[in-house]
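Showing just some of the chains, left in place.
Labels run A and B following the written order; every chain starts at residue 1.
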Amino acid sequence: MSGTQSQATASSLQICRIMRPDDANIVGNVHGGTILKMIEEAGCIIGTRHCNTQPGDRCAAQLARVERTDFLYPMFIGEVAHVSAEITYASKHSVEVQVHVMSENILTGATKMTNRAALWYVPFSLEDVDNVTEVPPIKYASPGQEEEGKKRYEAQKMERLETKERNGELLIPVSAPEPYTVGFSQSSLIHLVGPSDCTLHGFVHGGVTMKLMDEVAGIVAARHCKTNIVTASVDAINFHRKIMKGCVVTVSGRATFASNKSMEIEVFVDADPLIEAEKGKYRAVTAFFTYISLDKQGKPLSIPPMKLEGDEEQRRFEDGKMRYLQNKAKRLADKERQQ
Amino acid sequence: MSGTQSQATASSLQICRIMRPDDANIVGNVHGGTILKMIEEAGCIIGTRHCNTQPGDRCAAQLARVERTDFLYPMFIGEVAHVSAEITYASKHSVEVQVHVMSENILTGATKMTNRAALWYVPFSLEDVDNVTEVPPIKYASPGQEEEGKKRYEAQKMERLETKERNGELLIPVSAPEPYTVGFSQSSLIHLVGPSDCTLHGFVHGGVTMKLMDEVAGIVAARHCKTNIVTASVDAINFHRKIMKGCVVTVSGRATFASNKSMEIEVFVDADPLIEAEKGKYRAVTAFFTYISLDKQGKPLSIPPMKLEGDEEQRRFEDGKMRYLQNKAKRLADKERQQ
């Protein structure tokens, strides 16, 4: 059986699954969160597998960061999602996993690449959960490949340090907000972490967290646009602190920026150890999600302009605009390079 | 990326997934049913994909038969299940899919073949669901392989015809209760308490119990009314005894009263500690649910009158009527007070 062999090579993996009604919104578009969760499951398996290929403490690969991810095409109920993951770089204490997602319509045979993502994992010892273990080296096809990986490693390391600070703010509710204001679409949900949300060792899967983040961001976008909205991209996400079994997770989202074709939503994840309350609530993750609005034929609609209130919202809008312009410039540059 | 290519070959497929607490029993053994479900998902994808590789009506591959399957080794929570499926024979109107399941311990690297299965699928047209479509031929590695497949095909065809007859018998030779009687709509379900049903400390969430109670009451109401029914109210529910992890919960419901606009269903919850059986089965909760019946526009329909049999049913009906009249009076009083 040819399939069996490919499992043996520790450095690649394929997951696939039919998309079901609960994976999608009422119009049939698969939630970005469903795809992020599958991507992370593949990354977690391949990362944990690789980090355990040498003697010593057994360890679990914990998600530390997801690079900026674009959702290139929508996926629909009934299609098969194929997620392929590959380890592409290993530093002393982390691995980079690159993931591709294809959608396959098994009735027509049509396939499309819907996502590309890069995730960073750090292995924690199972004997001592605060102890980061060493990552076995991988073989590179060429010295250039290793060099490229090292550059990506240094760049993300820098960014992770930078964002660690941005973590203080809380969402403040507004009384009877006007439509199109930030207060109007602002949303938050609470989730009690259950056993199937966790790894065998009691830590919440990064994919579970990302799925909740996408759910809240989607509600914010739908409240603002009142149309069928879909995830267009997710900015790099850093996972600063682990979330454990028995926590209550509060996920909050607010609109920060809207261009004509897309809107940006900032999402915060706070963890609250329910019983050991003395440990205190802490900010675990923050990220920016970008959504687009679609009509019934799946064509893009323009986004209603945001009504900004106060200097703070104005400042965030300007910051969002900067990110928007940078991403746009980067996309154009990538396109030109490919031609 | 090499993984992407293997998708293109229409005749093989790999699914993999980490086994979670909800996939297993309390001791950590993955349920056979979890594995059977994954096997069938792989078979369904590959079968549907193959049957749509030629022009003509689009079709869905429907499972027709699973050959005898052995579970060679147990699988555990935290292991990765790899399911590989391959089309191994095609007759004019059916395909045989052979599936292998491997378990992989990603911490130790140990892998085991836990199952081998063979499934037969028949393609049904999506335009006309009763119409079986033709299966495209497959290429065999050798003429011997085709011959072997044909033998398996003939053998299973014979067996399917044989068992078709044995299928008439019903487990409980019900003396067919008359429509609109209490016996006709009476229903009960069994639920094996899983990890996600429980608090961190092994007690079933009250909300899980109430959801099961509503499910049974809804089935009773739908069997009686044969329409779209919705929950209108729930009487006070007392939780006298805790239900623990590892219990089997039996939830039973029976109609007690019907007015023109609503019907009342009494629901019982019994807990049965499966393993510590010396503790004995006990009644954990009882409650009354009230349902109304709606037409396609969501407007209330009248409830078919109940056919009562015996004094006991008559007494329960009178009690239900009392509750109904009391609630009605209370609602009216509340309304007046609010004006």
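Worth pointing out:
Here is the rule we go by: a residue touches a chain if its C-beta (ideal position, glycine included) is under 8 Å from a C-beta of that chain, and two chains touch if they have at least 3 such contacts.
Predicted, not measured: the structure shown is a model, and the values here were computed from it.
Total copies of the shared sequence across the full complex, per this structure file: 3, with 2 shown.
Here is the rule we use: only the chains that are shown with their structure count from here on.
Mean C-alpha positions place subunit A and subunit B at a centre distance of 32 Å. Residues 1-4, 6-7, 10, 12-18, 41, 44-45, 48-49, 52-53, 58-59, 80, 82, 84, 86, 100, 102, 104, 106-109, 111, 126, 194-196, 199-200, 245-246, 275 of subunit A are the ones that touch subunit B when the two sit in their complex.
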